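One protein chain omitted, others in place.
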Amino acid sequence: MQRIGVFVCWCGSNIAGTVDVQAVSDALAHEPGVVFSTNYQYMCSQAGQNMIKDAVAEHKLTGIVVCSCSPRMHEATFRKTAAAAGINPYMVEIANIREQCSWVHKDMQTGTEKAIILGKAAVAKVNLNTPLTPGESPVTKRALVIGGGIAGIQTALDIADAGFPVDIVEKKPTIGGKMAQLDKTFPTLDCAACILTPKMVDVAQNDKIRIFSYSEVTDVKGFVGNFDVTIKKHARYVKEDICTGCGACTEKCPMKKVPNEFNLGMDNRSAIYIPFAQAVPKVATIDPNYCNMLKNGKCGVCSKVCAAGAIDYTQKDEFIEEKYGAIVVATGFNPISMDKFDEFAYNQSKDVITSLEFERLTNAAGPTAGKLLRPSDLKHPHTIVFVQCVGSRCDACAEKGKEYCSKICCMYTAKHAMLTRDKYPDTEVYVFYIDVRTPGKNFDEFYRRAVEEYGVHYIKGMVGKVTPEGDKLKVQASDLLANKQLHIDADLVVLAAAIEPDKSARPLATMLTASMDTNDFFTEAHPKLRPVESPTAGVFLSGACQGPKDIPETVSQAGAAASKVIGLLAKDKLTGNPCVASSNELMCNGCSTCERVCPYGAITYENKEFRMPDRTTAIRRIAVVNPAVCQGCGCCTVACPSGAMDLRGFANSQIIAEVDAICK
Amino acid sequence: MQVKEYKPLIVAFCCNWCSYAGADLAGNNRLNYPADVKIIRVPCSCRVNPMFVLRAFQRGADGVILCGCHPGDCHYTSGNYYTRRRMALLFSMLDYLGIEKERTRVEWVSAAEGAKFAATMNDFAEKVAALGENKRLEDLRCKR
Amino acid sequence: MHNKNQYLQEELLRTSGVNPKKCMRCGKCSATCPAYDEMEYHPHQFVNMVESGDIEPLLNSKSLYRCLSCFACIDRCPRGVEPAKLVEAVRLAAIRKQGANHLKADDVPAMLDDDIPQQALVSAFRKYAK
Partner (left out) sequence: MQKITRDQLIEKAASLLANGTVSCVLGWQKGEFDYDITPAVFETEDELKANFVWNDFCGANFSKYLVSKTKKCEGKILVFLKPCDTYSFNQLLTEHRFDREKVYAVGIPCEGMADIAKVKAIAGDGISAIDCSGEKLAVTTIYEDAPVMIDAKDVLAERCVNCKSKKHVAYDELIGEDGDVIDSARFDEVAKIEAMTPDERFAFWQNELSRCIRCNACRDICPACTCEKCVFGNPNSSLENKSPANSFEEKMFHIIRAFHVAGRCTDCGECSRVCPQHIPLHLLNRKFIKDIDSFYGEYQAGAEVGSRAPLVNYTTDDLEPGEVFERGDN
C-alpha cells in the first residue's frame, strides 16, 4: 500500500478564488492510501517544495499528489522535488485544478467538487504507480542542419566552433539563401553580400562542416541522439570535387535563355550555371530541364571547354545515409504568390514587382547592374508606390493571404524608400501603410529618417487598385487621414508581399514528426521558454521556419539553436523517457500486431523457452520493446489483444483507476 | 422529495501533446465549459483502449469524448490514424447495439485550439445532457 | 463609450451579418471604391461609424445611395468585413424608418410593367416583404 501525501496549491487566488482548497485537501485526506493532506499558497515556491520534502520525511510518503496547475507547467518541478526528497520522481501525479478547473469554472461549489474528483483520480493513479528509471542511449556527436541560409549557416558555424561536426543540407546549388539575394540590410544599411559571403566562406573552409548542396533530406528515422537520415544528392552533372568554378562552361553554353531564379526570373542564365559569383560551393550545375545534351544528346560544349574535365553527363542522384545526434531545421521562407491579388495587376504589368524583386533591381549584381530601371522598358522610374501588408494580416477565412504580420516588410520598405530617395532624389516615393511597425533597436529612428530626412511620403491608407494605362500605372488609393481618394500615376509599384514558410517544410515536419501550426510554421516546444526547440526531442528550430524574422533575430535564434545542439552533443549518454511500453512475456502471443502499429520500429520478436503449466517446456515467440527507441505513444497497448503490452506511467490499470475514480 | 438536478458525467481523454495543451489554453484564456467534463491525460489518443471507453460507461459516465492531434499532426506520427479507425468501428458498433450515438465523440483539437476545445466541450455536454442519464449502456442485460 | 443607438446598431449588425470589429482601418475599401468622390461618408468611415454607433448621420446622408453595390470593397477587404453589406443594411434601415419598408403581394400586380425586369420585382419583394 502506498503512503500518499496530497498537496493542494492555492496558486495565490488563481485556484483559491474558485476552489475551496481547504475542502479539497480535507476531502482527499480520506482517500485510500492518503496519509497526509494539506494546502499552501504556492506549492511551486521554494517554501512549498520544502513543505513536500518535510512531509515525505515526516510521514514516510511513497507517493505524492499535487493539485495545482497543468502538469505541462510544473510536473518536472515536482518530480525534481520528489527526487530531492528521496522518492522516485515518477511517483508524483498532478491533478490539474487550475487550467482545467478554477480557470474555466466560475462557481465555487462546482469548482471545488470538480477539483476533489480530479484529486481523487490522481490519488487512484498514484496508488498504482511504480518507481520508474529512465534508460540510457548513446549520442551520435554530429549535427545536421537542414537549410543553408543565414540561419543554417550561423547555426552550423556555432556548432562547429564548439568542436562538433556539422552537415548542412541545402536544396539549391549554393548556400546563402534569401540573404544572398538582398542588397542592403536594415537598419545599418551595410550590404548583405559584404556581411554574408565571409560567413559562407567560413563554412566552406571549416573542416568540421560538410555542405551537401543541391540535396534534400528524404528520410529520417531514429530518435534524439540517434537519428538515421537519408540525404538525396541530386545529380548536378558536374563533379563537385574537380570543378574549379572558373565559369568557362557557363560562358560557352549555347543555351542562354533560362530564367535566372537568383534574379527572380528578371534576366536569363545559361543551362550550365553558377548561381552567383560568391556561390559556395563554387561549382557549376547543369539544369537538366534546359541542357540540350541531357535532353536530346546534342551539344556537349561544356564538356569540351572544361579544362578540369569535371562534366559528367551520366551522373545519377546519390543517396547518402548518415547518423546524427541532433537536427536543426532552418528551411526559411518565401514571399507568397501574388496570383490571387488581381487588384495590384502583378500579372498584367512587369512594372508591378515584389520587394524581393526590387532588391535584385537595386543590387549591383542584379539584372540592371544596380541601376534602378523599371523592368518593362528599362527607363528610370520617377514615381514609385510601395504597398505594405500585401497578403499579411488577412482574415483567417479569406482565401488569399495570411493571418499573421510578416514582420519584416515595414523595415525593408522604409529601407527601399530611403535608398531610392538617396540615390535618385528626383523620384517621388509613396508608401501606403496600415500601421508602421518598427519594434527593434534603431528601427523607429530608421523609419523616421526615411520620412524626415529623405522625404518619403508615408500615407496611411491602402492601395485599392492598380491599372496599367499606357506606360503608367494608375494607382487608386485612399488617404485616411486627409479623408480623400488619391490617384497617382506611378512608374513602378512595389508590393510588400507576405512571407510564408518554404514548401519543403511540411513534408520535412512529417518526416521529423515535428509539429507545425496552421500556417506551416514549426511549433516551438514552449512559445516563451523553449523557443528554439521543437517538441520532438533532438529537433531544433532556426530562423524563419519558426515564424517571420529579420536578420538580427534570425542570427540570434540560430546561435541559440546551436547552443542547444551543443548542449545535447556534449552529453555522452542521454537518459530516456521511462514511460515506455513493455511486454509481459507470460501473456504475449507473439502475434506481431503491436509491431505493425509501432511508428518507431521499437518492437522486435524473439523465441523464448517457457515452462508450461504441465511441467513441459515450449518455445514461444514473444515481443521485446527497445526502450531507447520507444517514445511511449501506447498505440501497441491497444493493438495487443491479450493486454500483454502495457505502457509504464500510463498503464491500463492506472487509466482504468482514473476512469473509476471520476465515474464513482 | 427534492429532485436532484441532473448533471451529466463526461469523461474526456486528451492526448498530452495537442488536446491536453488545448484544454490548458482554454484555461489560460478563461473559456468556460461545464464542470461535468473531467479530463484524463493520455500520451496519445491511440493510448485509449475501447475498454476504457466502455469502462467509463459501465461506471456511470454519460458521455465519453476522445481528443487528439489533428490527423497528420500526431506527435507520434500515426497514432491518431489508428485511433480514428478504432473509434469509427467502436462507435458504429455501439450504434448497432442501439446506444445513442451522441454519447461518444472523437474531436481533433490542436494545442492552439483552446477556443475549439471549450466550444467542443460545451456542445458535447449540451448534447449529452439532452439525452439524460445513461441507462442503455448499464441495462442491456436486465429486461425491465 | 456610451452608445445611444444600441438597438439600431444591433439591428444593422444582425441584418447585414457584418462584424465591424474585424476592421483594421486599412482603408482598402475606400481606396477601391469607384463612387468615392460622390460620397460624404466613405466605406471605411461607414464601418467605423456603425461600430461606434454614430448611425444617424449615415441614415440622413446621400452617400447611402451613391454606393453602386459593385462589391469591390467586399472582394478586396483583407479582413473579410464586407462594407457593402453594411451600406445595404443602413439603406434598408432608412427605408424602414420612412415606413415604406413593406411591399405586399397585393401591391405587385399594379406595379407590373413590361419595362420592369422580373428580377427587380422579385428582389424588391424579397427585400421589402420581410
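As written, the chains take the letters A, B and C, and residue 1 is the first residue of each chain.
Definition applied: a contact is a pair of C-beta atoms (placed from the backbone, for glycine too) under 8 Å apart; a residue touches a chain by one contact, two chains touch by 3 or more.
Source: prediction; values computed, not measured.
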Which displayed chains the hidden chain touches across the whole complex: A, B
Hidden-chain contact residue, picked from the options A:33, A:135 or A:643: A:643
Touch criterion as defined above, residue of A:597, A:629, A:647 or A:661 at the omitted chain: A:597
For chain B, residues in touch with the removed chain: 50-51, 54-55, 57-58, 71-72, 78, 81-82, 84-101, 104-106, 136-143
Missing-partner contacts on chain A, residue numbers: 586-593, 596-597, 605, 612, 616, 618-621, 639, 641-644, 652-653, 656-657
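By definition in this document, only the chains that are shown with their structure count from here on.
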Overall pattern in which the protein chains touch one another (line/ring/star/complete/other): line
Whole-Å gap separating chain B and chain C, where each centre is the average of the chain's CA atoms: 44
Chain A and chain B, separation of their C-alpha mean positions in angstrom: 31
Chain A residues within the chain B interface of the complex: 70-73, 96, 98-101, 103-107, 110-111, 113-114, 117-118, 121, 510, 513, 515-518, 523, 535-536, 579, 597, 599-600, 631-635, 637-639, 647, 650, 652, 655-656, 658-660, 662-664
Chain A-facing residues of chain C, complex: 22, 24-33, 36-37, 42, 44-45, 72, 76-81
Footprint of chain A on chain B - complex, ascending: 9, 11, 16-18, 20-21, 23-24, 26-28, 30-33, 35, 38-44, 46-52, 55-56, 59-61, 69, 72-79, 82, 86, 110-112, 118
